[in-house]
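Here the complex is missing a single protein chain, while all its other protein chains stay put.
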Amino acid sequence: MEIASGLLHGFAVALQPYNVLWCFIGCLLGTIVGIMPGLGPAATIALLLPLTFKMDPAGGIIMLAGIYYGAKYGGSTTSILLNIPGESSSVVTCLDGYQMARKGRAGAALGIAAIASFVAGTVGVIGLTLIAPPVAVFALSFSSPEYFALMCLGLALVVLLSGTSLTKGLLSLLFGLWVASIGTDLFTAQARFIFGQAPLLGGVDFMVVAIGVFAIGEVLSSIEAGDDAEVLPVPRGIRNLLPNMEELKACRFAFLNGSITGFLIGCLPGGGATISSFIAYGIEKAASKHPEKFGTGVPEGVAAPEGANNADTGGALVPLLTLGIPSGGSTAIMLSALVLWGVKPGPLMMQDSPDVFWGLVASMYIGNVVLLILNLPLVPLFAQILRLPVFILFPVIFGISIVGAYGASGRIFDLGLLVGFGLLGYAMGKLKYPTAPLILGFVLGNSMERALRQSLMMSQNDLMVLVQRPISACMLGIAVLILLIPLFGSFNKARVRAITENG
Amino acid sequence: MTKRRLLLAAALLVAAAVPVSAQQFKPTRTIEFVVHGGPGSGNDVFARTLNTIIDQEKLSPVRMQVVNKPGGGSTTAAAYVVSKKGDPHVIACFTNIWLIDPLLQQAANNRPQDMSPIARLVVEPALAVVRADSPFKTLGDFIDAAKQKPGALKMSGGSIGSRENVVRQLLMKTTGARWAFISFPSGGERIAALLGGHVDMMIVDPSEAGEQVRAGKLRPIAQVSDRRLPGFPDVPTIREAGFEITNVPQMRGVIGAPNMPAAAIEFYEDMFLKVTKTPAWQKFIHDSELDGEFVKAAEFKAFLGTFEGTLREILKEAGAKVVR
Partner (left out) sequence: MAKILRDGDVWSGAALAALGIYILVQASAWDYFSLDGPGPGFFPFWYGAAMTTLALVLIISKVRKSNAGQEPQQGIQPETQTGTPQDKPPLLDWTTTGRALGTWAAFALAVVLMAPLGFVLSFALLTFFIVAWVFRRPLLTAGITAVVTALAFHLAFPVALGVDLPTGFFGF
């Protein structure tokens, strides 16, 4: 019952006029920041920190949180329209979102992204409200063997992302693993594959790889295909600018999938929104009646990852608010903010600072509604970007790519890498290598290696620890099953052939 | 005779006055305060706090701006600072990693000693903590258990060059005990590993673990500090607990671009000294549980020289590949 009273108290705080204003400002800023590649929520939150010193803590954290989860709404915009992820966790939305845009369903894709974000975001906050303490305990029970098994599960999904050639999909994945290990090894400080370049000591930035391979690669492929290549068809009429009932119905499972996957993986301190959106996408494809259509522009392929990266915000706030443990860039800064205000995030926060705690939680319900109202009407507006003639649109894509790659680090070196990955993306398209496994390998590579080495260090080189622990054994089992799916498929084909030949 | 002496004294006075006023440095453009982390990182928050205080107390005649140069630990920031050789408007926020990166990375060829150390501002203490339900009540308990089962106990921390590993190396060497070190990339994961029971101990900043201690989830068994922190009066320092190890302070300071003129160094040294006297700074130090003993440029530079040697030896014993 204290949850109910806490939440009511929270709404009393969150609905105060000034706090509603801060919530709105945060959501608006977050949306803008999410839309623009090169602007990230973490950087924005850090920059606004000094301004919040003069505000009261509840209002301040409400605004900063608004930026954090608002960015997840905006991130899908450029992913769908331009194949450029606005935010790293929106990269999976590019896979089907951009394909939907190419088929003239850009408005529908944007609408589905907004709706999925709203549903999953709200479910995430409900989770935060009702089951935060047991979820926090669950999150703490996750140790390196479980992380490793989770990453293996994620990688096994590459089997589903490979399309026609499994060999090429695996090669793409392995290349991604290699790029991920460029940099400094965490455990031994050994520099790996840096080719003598000091800027590579920190590794390759994710946005550089994603934007290069997806956006630049795609533009170069379109230029090769010629002027008569499909200019992105502009949806006309209100009916075409928003998802129709059929598309929404197809997404029912995706909404659920995104919410749960995003929330659960989000609450793990070592998890991440990008990982949860990949896994949600993989689960959606595995559970689908028409998996081969994924990657060609199916609405569920947009709804699942978009939902996941929003539910992830609710999940990530669980360890932050209940234990004072941040799980990523933005939450780390919010932690510093709370500390600077004198609010002490940790096990005692709920009783020491109920205003801030419950005010924040309540404001997230309001924020998700605000964001839905903000984003849906913007859909037709954004879809008009597609009206730009191709000869203007393509240079704009180059420009935005440069902004996105340069924005995070401010190094021209990263632009050089962007050029390289752009050529790679183009070559992969030409040679029919799927690009999604490369991104997946890059995202998971480091985490997986770290988790394995941590596990072996903790168990004193006993590999059996991976199957002795129940959760990790389960996930590894599922991963193995997923890997066997194509074998079943070819067994079946061989069987059918044998039967028809003999019969 | 007296007249000549008077004239000589007057001439000397004039001669002394002229160079002094010629030596006084005043910045003429925005000062760049380089930080080796991205916005929101620990260093960034530290630098911006300094910046805000300087701004509010009007301690600088020109604006100061935080410039983020993240990448490869300190390497991107160090390379940037070195590229501004001779520019008296470029300073950076220095931490131990500026010394360690050149030791471990061939490609990190910018050493702090080649730049212009200005001042050391704070030393960050740390706490050795265990879970509240752990059988170890003192650091001695932990080390005894580690001696009995070498390699079985585990602690979480950052990379091999991090402070917690350095302290671990020193303790292991003095006592002959051995326990494993598990690296995690973020503070959140390290604490989660301890809270979840996957490791047995960790050495952590008081600001990160303070709340857990207050809530009774974690128990501090020792402090890595010269003197006891006001927030933890009952926790013995490592020395008090009976273990004599070399002092390896985790420092934060200010360092300038190479070949900075002496007058400029003096200017900054002076400015930051004034910062440390402000009440806002005192409050910040107190709230963050930092040790704010100010060390001036010359002493700081000398210390860096010897400290680098100490770190080199420790890292070699830890098994890291030391390249310089």
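Residue numbering begins at 1 within each chain, and the chains themselves are lettered A and B in the order written.
Keep this in mind: a contact is a pair of C-beta atoms (placed from the backbone, for glycine too) under 8 Å apart; a residue touches a chain by one contact, two chains touch by 3 or more.
Because the structure is a prediction, the values reported are computed rather than measured.
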Taking the entire complex into account, which one of A:Ala116, A:Ala308, A:Leu360 or A:Ile402 touches the absent chain?
-> A:Ile402
Residue numbers in subunit A that touch the chain omitted from display | 36, 38-39, 47, 167-168, 170-171, 174-175, 177-178, 181, 185, 187-188, 190, 192-193, 216, 219-221, 223-227, 390-392, 394-396, 398-399, 402-403, 406-407, 410, 412, 415-416, 418-419, 422-423, 426-427, 430-431, 433, 449, 452-453, 456-457, 461
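Here, only the chains that are shown with their structure count from here on.
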Separation of subunit A from subunit B, taking each centre as the mean of its C-alpha atoms, in whole Å = 35
Inside the complex, what are the residues of subunit B that reach subunit A?
-> 38-40, 42, 44-45, 48, 52, 68-73, 75-76, 79, 104-109, 151-152, 154, 159-161, 180, 182-189, 191-193, 195-199, 207, 210-212, 214-215, 217, 287, 319-321
Contact set on subunit A toward subunit B in their complex = 42-43, 45-47, 49-50, 139-144, 183-184, 186-191, 194, 196-202, 269-270, 319, 323-327, 329, 331-333, 336, 339-340, 342, 344-349, 408-411, 450, 454, 457-458, 460
